[in-house]
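Structure in structure tokens, see below.
A single protein chain has been removed from this complex, and every other one stays in its place.
Going by the order they are written in, the chains are A and B; count residues from 1 in each one.
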Amino acid sequence: MTPILQLDNISKQFPGVKALDNVRFEMNTGEVHALLGENGAGKSTLIKIISGVYKPDSGVMRFDGQPVVFNNPREAQSKGIATIYQELSLYPELTVAENIFMGHAPKRSIGPLKVIDWKTINERAVELLASLHIYDMDVRRKVGSLNVGNRQRVEIAKALSINARVLIMDEPTAALTESDVEQLFQIVRLLKERNVGIIYISHRLQEVFELADRVTVLRDGQYVDTRPVSETSEENLISMMVGRTIDNLFPKLPAAPGKPVLEVRNLNHAPLTKNVSFKVHAGEIVGIAGLVGSGRSELAQVIFGMTPAQSGEILIEGQRADIRSPGQAVKMGIAYVPEDRGTQGLIKQMNIRENASMAVLRSLSRASFIKFGEERKLAKESIEQLSIRAYSPEQIVNKLSGGNQQKVVISKWLASKPRLLIMDEPTRGIDVGAKSEIHRLMSELAVKHGLAVLMISSELPEVLGMSDRVLVMREGQIVAEFDRAEATQEKVATAMMSSGQKAAVTA
Amino acid sequence: MTATPLPKIAANSTAAPTWTRRLRSIIFSQEGILAIGIILLLVVMSLGFERFRAPRNLLDIFQANAYIAVAAVGMSILIISGNIDISVGSLVGVLAILSGTMVTSGFPAWVSWIVPIIVGGIVGAVNGFFVAYLRIPSIVVTLGMSSILKGSLIIVLGGTTIYNMPTDFFLAQQAWLGIPSPIWFMIIATVVGALWMRYSATGRAIYAVGGNAEAARLSGINSQRTTMTAFIINGVMVGICSVMYATQFNSIQASVPPGLELQVITSAVVGGVSILGGTGTVIGSTLATILLRAILSSMVFLSVSPYWLKSVQGVLILVTVLVDILRRRRVNRQ
Partner (left out) sequence: MAVSETSTPSALAGQNLLGRFFRKEVVLFIILVVGVLLLSTQTDKFLTVDNILNQGRLLTEVMLLALPMTYIIITGGIDLSVGSILGLTAITLGYTWQNLGLPLEVAIVVAIAIATLAGFVNGLFIVRLGVPPLIMTLATLALYRGLAEGISQARSVRGYPEWFFELGQRNLLGIPTQLWIAVISVIIAGIVLSRTTFGRSLYAIGNNELGARFSGIPVNRYKLLIYTFSGFMAGIAGWIFVSRVSTTRSDMGTGLELDVVAAVVLGGTSIFGGSGTIVGTVIGAVLIQLLKNGLALSGVKGDATIVVIGIVLIGSILINNFIQRRSGQTT
């Protein structure tokens, strides 16, 4: 039997990054095929190629044995390839039934008129949901009033309504509660019985073992291996995913931690910051590891005042700090390089000068008049100090490469002369050269300038390479702490992913 | 090797709502609340004032703003598509004069009714073209269009008034089956609009484009053509509104009815159409128009100066929007 989907030698290059390099993938009907890899390993790019969002630079994709080229998602859908996106693509103000059939609603004729057949839509929506063993959903309800789990079920029903033969699920359990996850598994098994092929992406290894038949692992845009799940183990998969040697990319200098700069005690902000307590000392880099959705960025945003703490204490150099807004956090000497450069870190339409001075405009002004000379000087210094590749401080940030954009964000916060620097995914989506520059800078800031650095990263080698101490978060809590010496990929990964029970991972 | 067929399941499984739940969802919809508001107001006022319950007065409540309700149907559709038109007042001024001028220059009455409606559709198409294909925001396009129309009106006629129309011209003064024609037009426009928005593929596409343009694109919906359609329908509705406006009195002033676009937008918003697009119905806007007229009439009987009406309008918009925001917050918290 030929595989329903077969990809050979697929490569895809983005400016500065080779996202996929000669990757293979194949799957059969009625198979649940897990796709594993760290963030940035190329999973998203691969599924975007399968679902028609991107076109590969080279390589062949076969569907049912026939070579296919998709110019847009619509063409992939018409072949029966449906995707459940992480950001759900539903219409919140329309009903469940209508969402399922949007764009291909059944019609009936009244004389010369073709009208939408609501009776059939509602009936078929009920049937579709029933075929997924969902009996408790009112198909006339607005999707906006459903919870995340139910919205996802609507998405799945929508995929089935176009007779999907391949269903791509990208981190489907990331936002679900325990009972929703169980229901989702049942649906997946049901679809499998119905000969739908399912590409299943998840960071939770336990799910892979529970659901998948085979697993393909990607690492740094390259194909590692495909194996039947029965012939592998959790340790095995983790070492395949992270098994990169920790090379000399990260010139970490030896640290001599000083006094505590940041101390948080029993910090809470529902739902993803639960009773968090830890310290960061001057001159020290503390890494926070954890899966997407484990509450790392949420914790950072509580400390930074974006979502002020509901209870608990934050102490800066031993003094209690009541931080209710980012402005107050900046005054306390906290800087936050956020996770999403484009929407949080930068004003992309503005130039380097304006971005670099954004957090320190007050100190660059007299009676709130901006001293343009000093602003320009700051921008020039930033460009020089961080070797930002730009022809002038007046260059619009949007036109810089990812690595240089990130350097602008960092320079903005260094200008504020912080005591505590929080860096959330500091090297996501930037090329290797810029990556190692940022790592060197981080190390120097901590050791030579005595900054306390709190680093959040999904890349284990980065966490292990850079951190003096590693905290592991899961479901809003800190579940493990390792010293630099004792932290290994396997230990940290196990603490990150370990299954449900808050077991004794604490070292 | 295809997917196995889906098992047949009775459509009325446990998922189907009971009739009490459906009734409750109708009553607590924006339309339900407006309808109850109108009925309560009419009943209470009728009990209190004999002259209020006189058929003439009750009829007037439904008739007087019927032309606004027709334009509000178009506006609702346009706002649902994610756009807005602030040139309605100027367009009504121009089309009304066009209609009057045609009939006094010897065209038959029916031609003088049809042509302004067609011209309304064409103006809508022009607006739609600028918005859909040249990507200028609708508020700017229709702001410009408003100036152009208002100015043209004055260039052509310079504040004159048209008299001496033939008697068969006064469409809005006729009555069929004892019911004044504007009420017929209001009902027909509302019912046809509601059915079209509910049962036509284009109607649903308008909801989709206004609600989530990106998802609409993925569903294969042509958003540019959909936007054009919404503008053209709005133009046609404004055309019908203009003919009723032109034929309601024995003279037509060559001026722009002041604040008309505001009344029309108010009707749409109070009727439950979200200014952000993607939600609302045309029935709500018609009910809102009637409610506003009923409030005005009640104010007169209660000896409240009608000069407070605009404040009431403003408060109604605010209350509608705030209730909507609170409702959304509650849903999000769940």
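Here, a residue touches a chain if its C-beta (ideal position, glycine included) is under 8 Å from a C-beta of that chain, and two chains touch if they have at least 3 such contacts.
The structure presented is a predicted model; accordingly, all values stated were derived computationally and were not measured.
**Q** Please work out which displayed chains the absent chain touches and list them by label.
**A** Among the chains that are shown, those touched by the missing chain are A, B.
**Q** Consider the whole complex, including the chain that is not shown, and state which of B:61, B:78 or B:145 touches that chain.
**A** Of all options in B:61, B:78 or B:145, contact with the hidden chain holds for B:145.
**Q** Looking at B:34, B:71, B:86 or B:216, which residue reaches the missing chain?
**A** Spelled out, the listed residue whose C-beta touches the missing chain is B:86.
**Q** Hey, which chain A residues sit against the chain that's not shown?
**A** Output for chain A: 15-16, 306, 325-327, 329-330, 336, 338, 343-350, 354, 358-359, 361-362, 365, 368-370, 372, 389, 391-392, 394-395, 398-399, 401-404, 412, 431, 433-434.
**Q** In the whole complex, what residues of chain B lie against the chain that is missing from view?
**A** 84, 86, 130, 134-137, 139-141, 143-152, 154-155, 158, 258-259, 262, 265-266, 269, 275-276, 305, 307-315, 317-318, 321-322, 325
The definition used in the following text is that only the chains that are shown with their structure count from here on.
**Q** Rounded to the nearest whole Å, what is the centre-to-centre distance of chain A and chain B, using the mean of the C-alpha atoms as each centre?
**A** 45
**Q** Any idea which chain B residues touch chain A in the complex?
**A** Within the complex, chain B touches chain A at residues 1-4, 6-9, 11, 13-17, 198-201, 204, 207-208, 211-212, 214-216, 218-221, 274, 278-279, 328, 331, 334.
**Q** Which residues of chain A touch chain B in their complex?
**A** Answer in residue numbers: 29, 73-74, 89-94, 98, 102-105, 107, 114-116, 118, 122-123, 126-131, 134-140, 144-145, 147, 163, 165, 193-196.
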